[in-house]
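All protein chains but one are shown in place.
All chains are identified by letter, namely A, B and C, in their written order; residue positions are counted from 1 within each chain.
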């Protein structure tokens, strides 16, 4: 294949056609039973079956994915799908891959083939699924930590809960590499959020050449930046800065990265479904753990320990947040041994609703 | 008695002595058993007995009071206390009067005497107690309604719940005559809050003579007032004014009173104790009922109807707020037939936490 | 001495609840002031509006508070209420009175004022309702010479108040009346001479039931509690069951922490998970009883809605011993006042300032460490701040 010339490209291009219609992508058994499914059953942590009113069945094998996928490896998956799934495949909303077939006997074969390709089955039912995450040092300018590396290190450690061991309920892990929080990190059972901790430094001499002052001022979401006419540069109000790094995006002489101080916070107890209790935001559990690549052992063991405490202490069907709310946050800190710091106490706009306004609490 | 002269007064006055020590005011049985009470029992809605570890007993008869009391009538109460209670009496934190005696046989006599004086017994246990309230047209400049008159009209109607009929739990009624909310009105099972509804009018010509502009500007808690130099007066930003009347206090040419538009709102579901569920603010049930003195029939029937719905629907020990939270506010509006309006939807600083962020709710 | 026709108010003499109109009429038999109060009030009922002007500064020599000035806006029509100030007499803790002692006040009030009172004001004072400016000094001399004093008003320490506590309640973990009296006496200067950004209120309750609504209306709410088990008298539990109490429904299922169980015979409590809410204890007072160390939780900040919406008090000190002379508690409170005074804009209550400046600033100033008991839940957003001193540890 050779690159299209400009002219070829212009001739060929179409616009505003949108994606292909989904109906072209559906396995026939789905097209036939669309909207007429009756129930499903989990078979193993990596497989389930859905049964239609017609009696038709569809078996799903779900396999792990690192989300960053090389085309060559996707092709390997497509080959499996061709072999066992009539040439259809899908991805889930949490970046797992699903192989579907009406033939029960294919289930173990798919599993085996996928595992051979490096993608183990799991993620179904009351356990861990894939860890939603973002770009990190692989692609994003603002990242205060890597994304994929932390996910890999964590998932290696808690892997048994993905493919074998069960938890009280589905448990959603997630990671965001900065406070922009791409993904639904803010409502996860346990999430890792990368944070900067220091106000950016400014190389004032370069600002005048490299930056547009109004753009730089405008980039700050908290209005912490104002022009500094004397220096022909900008200044940052440290009280207002929450270390987001947006200024650095538009003005390279501003530097937010600080290898010694960047790191991650761990938040817990969020969920998005409305089952039992409503959707919940995750709340701060550990305000800071320093970046320690390549395997971030402190973060890994903190996440593991929270999961283990939950696994031991929660009731069946109770999500992490439901468990913590039943026992109370004061018990959460006691049971996990996590230290409670000033950072845990909200000082943001909505602090008021988090302060305890009751004489009833646990020691 | 004749008034002291200036000189006599100067000679006689003491300062910073504080109130008399409470120990001088206590019935002997209390002094003896102070800190050593063991349990109590409710005998009737108007009487109870406390039993000390020593075996000593103290019977309490609680009687209603309109809180505004004439000296002559207080003397009548003191006479009863002299006769049956060894010369001691007390008032409760909700403005009822308590007669205490160690002699069981005095209980009915006290009741009878107090009732003869016009002060019926009641207010103990799971029912209504006195209605906490404020000054109203009797004494306060800002009052958007009267206090005592509304209380009288309401308590007349619901009186059986004070002296006879029981409710699922203690039920606290309260009234405030303006949004300053003197009293714990904001955390009552059912409270009436008087409100103005229109931005004050300004008689600009009089302002220059009668008001200090800076004081007037400063009096506004929401900074709605600014100087109007052209008119040598002030102007009010209607978007910021929440009709509190403070400006009118300091500057008489500003008028907040509007007989056609002043009235009351009814709020429900508050509590202060930490039992079972934490303390709660009352929430808006009815945003406006017009003033209709002398007996405010619309307000009276609204309060009555909420109490009756609660009495019928709540579980034992459930306070109004606990009942509403169990059934959900959508059910509260359905069961009471109260109309839900724009005013019910919070648009104040903390609106966010009141918006429903869940797909689970009742039709 | 009927002076006015009051057809509207007369309606409010009917019905079983005691009538404030009767009270005013009673006072009016002797007092022109009360009479004109009645007349002006009837007019308010007719016109559906109040007729009062604001106060202006009236008071007694050397005091900045204790009196609320009040003037009629219709002084010609109702001269008896041209001045109608109220005098706040600091109540004795617990609002117990020896009858003689109270008669003294009543007699003086008949002489110097309208003969009308509020027993009591919402803050807790005895409120004497309606007197003229020139009556204030002699009245104060009479009252104070007999051992009574004024309560607070303005930007001052307001008259502290308490539940009756150990005087007649089996659940009081602290001596509320003594604490109330002690604070009132120790801080007389702050009560009488407004020197703060705004008002400050203490209310003291003996337990989490909070019969003085301290958590809703005190800048500093002192609420008694305990550290220890709830003792259960199983025999008495059986009596309650026999008497018809549905222990499972009424007690076990209503326990907010789910730390109770009942098998039809024995009532068990997992004390480590009890939040000391007082529900079970209050419903089975003969069977259940807190044991162990007694003390108080200190909660800060409640107030009425203006301007930022009502606040309930926030747990700041989960547990503190409360023994006379309450030295540790007083030192803590004084640190709070200092911080508040340093940081508040005029008319900002302490709770509002904590909200503005952040809980950390407040806790650091008063020397109390962060503790999970202070919050319902930790923060949700990732925008937390770091001080230089935090950056080296893992804080």
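Definition applied: a residue touches a chain if its C-beta (ideal position, glycine included) is under 8 Å from a C-beta of that chain, and two chains touch if they have at least 3 such contacts.
Since the model is a prediction, treat every value here as computed from it, not as a measurement.
Interchain touches from the omitted chain, evaluated on the whole complex, reach A, B, C. Only one of B:25, B:207, B:289 or B:314 touches the chain withheld from this view, namely B:289. In the complete complex, the hidden chain is touched by one of A:50, A:111 or A:197, namely A:50. The missing chain lies against chain B, touching residues 179, 181, 186, 193, 195, 197-198, 242, 261, 265, 267, 269, 281-285, 287-290, 326-334, 339-348, 350-363. Summarising the interface, chain A meets the missing chain with residues 1, 3-6, 8-22, 24-27, 30, 34-35, 37-40, 50, 58, 60, 64-75, 78, 81-82, 87-93, 95, 97, 100, 118-120, 132, 134, 136-143, 146, 148-149, 151-153, 155-156, 159, 162-163, 179-184, 186-187, 221-222, 244, 249-250, 252, 257-260, 262, 270, 272-277, 279, 281, 291, 293-295, 315-317, 348-350. Listed by residue number, the positions of chain C touching the unshown chain are 305, 309-310, 380-383.
Everything below uses one rule, namely that only the chains that are shown with their structure count from here on.
Computed from the mean C-alpha positions, the centre of chain B lies at a distance of 12 Å from the centre of chain C.
Averaged C-alpha coordinates put the centre of chain A at 51 Å from the centre of chain B. Contacts with at least two other chains are made by residues 274-275, 279, 350 of chain B. Counting partners per residue, chain C has 208, 210, 215, 256, 275, 277-278, 312 as the residues that reach two or more other chains.
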